[in-house]
Structure formats: structure tokens, C-alpha cells
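Note that one protein chain is taken out, while the other chains of the complex remain in position.
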Amino acid sequence: MRILVQSEPFDVGAETARFGKGHQNVGALVTFTGIVRNNDAGTMTAMQIEHYPGMTEKALTAIATEAQTRWELQDVLVIHRHGDLVPGEMIMMVATAARHRKAAFEAADFLMDYLKSRAPFWKREITSEGAEWVAAKDDDEEALKRW
Amino acid sequence: MRILVQSEPFDVGAETARFGKGHQNVGALVTFTGIVRNNDAGTMTAMQIEHYPGMTEKALTAIATEAQTRWELQDVLVIHRHGDLVPGEMIMMVATAARHRKAAFEAADFLMDYLKSRAPFWKREITSEGAEWVAAKDDDEEALKRW
Amino acid sequence: MQVLYFAWVRERIGLPKETVETTAVTVMDLVEELRQREERYALAFSDLSALRVALDQELSDFEASLEGVREVAFFPPMTGG
Partner (left out) sequence: MQVLYFAWVRERIGLPKETVETTAVTVMDLVEELRQREERYALAFSDLSALRVALDQELSDFEASLEGVREVAFFPPMTGG
């Protein structure tokens, strides 16, 4: 298991290559990468991500451990950035390695659902009109009931 | 759209990095990578992949185009190798780029289901006891009905 | 007891953390104490359905006991990923 919480950019290619190496008995790797999208008006100059140092690492580790309990995974990777990002930048990634495809896909989807509503990150969009905290969606909480 | 059919290894890190760059309006990237697993007895020395040159490229393009019809995707990548591979080698990958997570995940899952049963590849396992063609699973055909 | 605030809770209250001397038994008791303090606290805690609480860095709820707890954090629903 590899959990990284950092303000620096990460190299999705290098991380994927690293994650894909040296596993025994792995048949399937799934990665998900989240990218900062501009708003519909295209006026976003930055996305600020606040987090709760200490709790963040614990929460991510707990979520990854839960995924390993529910699915037979050979490995899990979670990277999440905080600080100031601009549209187009990669904000986070998860990766799962499993014997079979279904487990790798489902576990990655599960990690994303939990990361969205159970890891202490808060996004704020900075636009030419001002700054606004991103509101959590009811859907996000609903999504957890799938699992 | 990028479709590659090749006997040479591919660099999953470089491909992921390349795929992740320069998209407008993309919020989510999903990659799936398939790796040759050894058999349960650990006696596999190689996996040979036969394909139907000409039809393979057409079939992969058709499957990727179908994914783009069903989901709003900014980009699709499909790489599939043929020839002789050894356990641990990467056999194929797909990647999807979309505004939203759900489309990227579903489209990648769809691509894999169709690739398994609709692209003209045939696997043969070479073990110390001999060579055996991998049989298609009923499940694989069933899986297509999900979509 | 350390009390931490994040995101717009931090902004409304005007500070990221403070030490609070309290005899509150539950989180709800602590919230009531804070609400009494100043308008900015009352404002930040006006709608608890829009708030989440963590005790010693574990998600919890407003009915939970504060016994043995050293760090309480208040924040809006999380928006990671």
C-alpha cells in the first residue's frame, strides 16, 4: 500500500509504471486520475484544496485498508494533492492491482466514492468573480450506499 | 483515438502520461492494464497470442467508436499485443478520458468486455506439459449483455 | 482541548484552531458553549446538518461523548477526489 498526501505535482506515468512492476499474481491494474476541470464559464484561475494534516493520512489509509478487506487486492495506491492547483493539473490518483479485472475495477470505483466523502479535503474555486467553496453533492453521499 | 496492435512491449507509464496530457475539459482518466498471469501450478513458460491482422485493427476501432457513441469521451486509447509473452508482461491496456468519473469508468469496463469477446485474439498457454488454447468463458459472452 | 476549524467554518470563525477549556460532556454541549460566545460562532454553527465533526481525527457525530478526547474538528462535508 502506498498513500501520498502532498502539495507537489505527481508524475502519473512514473507512478503507474512503478505500481505496475514486480507484483506476483496480478492480472489487472486499474488507475483513476482526477484532473482539475475549469468551470463552465471558463473563468476559474485556481482550485485551492485545504486538508486536515494528520487525519488525511489516517482516513486514506483506512479507506485503502477497507478496499483490501472487501476485495482481494495485491496492492493499492492513493495520491492526493492539496494547495493551489490550476485547471488541467492532476489532483489525485488511485490504482488497484488484483488477480482479476472485476476486483480491480470495483475497488478503484469504491476508493473514489469513499475518497470523495470520507477524506478530509475541501475544494475552493477561485474565479475572476471571487472564491467559492465547492459544495458536497447529495449524490456523493448516496454513492456510498452502493458498497 | 489511438489504437495500437503490436508485438513489442509498450510503456504503460509513458502511455498513461501521454494520454493524460493536453485534453480540454477532462476531469477523469481511467486506465486498465492486463498482465499475463501464470497458471495456478506456476508452470506457464509463455503465453502466445495469435490475431487476425487487418480485422484486429478494424474490430478495435469499431469497439472504441462504439464506446465514444455511448459515453461522452474526450479520448480513447487501446493497445493490444500479439506474439509470445511471458508471465508478468503487460498484454494490453485501455484508457478513457471524460469530463466525469462515471463515464470514464463505465467506458473502460465496456471496452474490456468487448475486447475480450469481439476482437480477434486467441491466447495459448505454453506450459512444461505442453500447449493449450485458452477457452472462452460463457461469462465473457454474458458480460456483453450488461451494456 | 484543541478545537480545529476547516474550510468555511474556519473562515466564519476567523481562526484555524484554538484551545478551549470546557466541561462539555458531548460534542453538542461543546457546540452550545461555542454558540454562546460570539455571533461568529453562532453563525458558523447555525445549521448543524451542514457540518461534520471529527474526534481525535476520526469522523464522529454530535451526540458523541468528549471523554478522553483531545482534538475536536468541525468542517463542512468533504469534497475530495
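We call the chains A, B and C, going by the order they appear; numbering starts again at 1 in every chain.
Assume contacts are C-beta pairs under 8 Å (C-beta built on N, C-alpha and C of every residue); 3 or more make two chains touch, one makes a residue touch a chain.
Note that the structure is predicted; figures quoted are calculated from it, not measured.
Remark: the absent chain touches shown chains B in the intact complex. Of the options B:20, B:34 or B:87, the residue whose C-beta touches the omitted chain is B:34.
In the full complex, subunit B touches the omitted chain through residues 34, 49-52, 54-55, 58-59, 80, 92, 112, 115-124, 133-136, 140-141.
Please note the rule applied: only the chains that are shown with their structure count from here on.
Between subunit B and subunit C, the least number of touching-chain steps is 2.
The geometric centre of subunit B is 49 Å away from that of subunit C, both derived from CA atoms. Mean C-alpha position of subunit A lies 23 Å from that of subunit B.
For subunit C, the set of residues touching two or more other chains is empty. Under the contact definition stated at the top, the residues of subunit A that touch 2 or more other chains are 34, 112.
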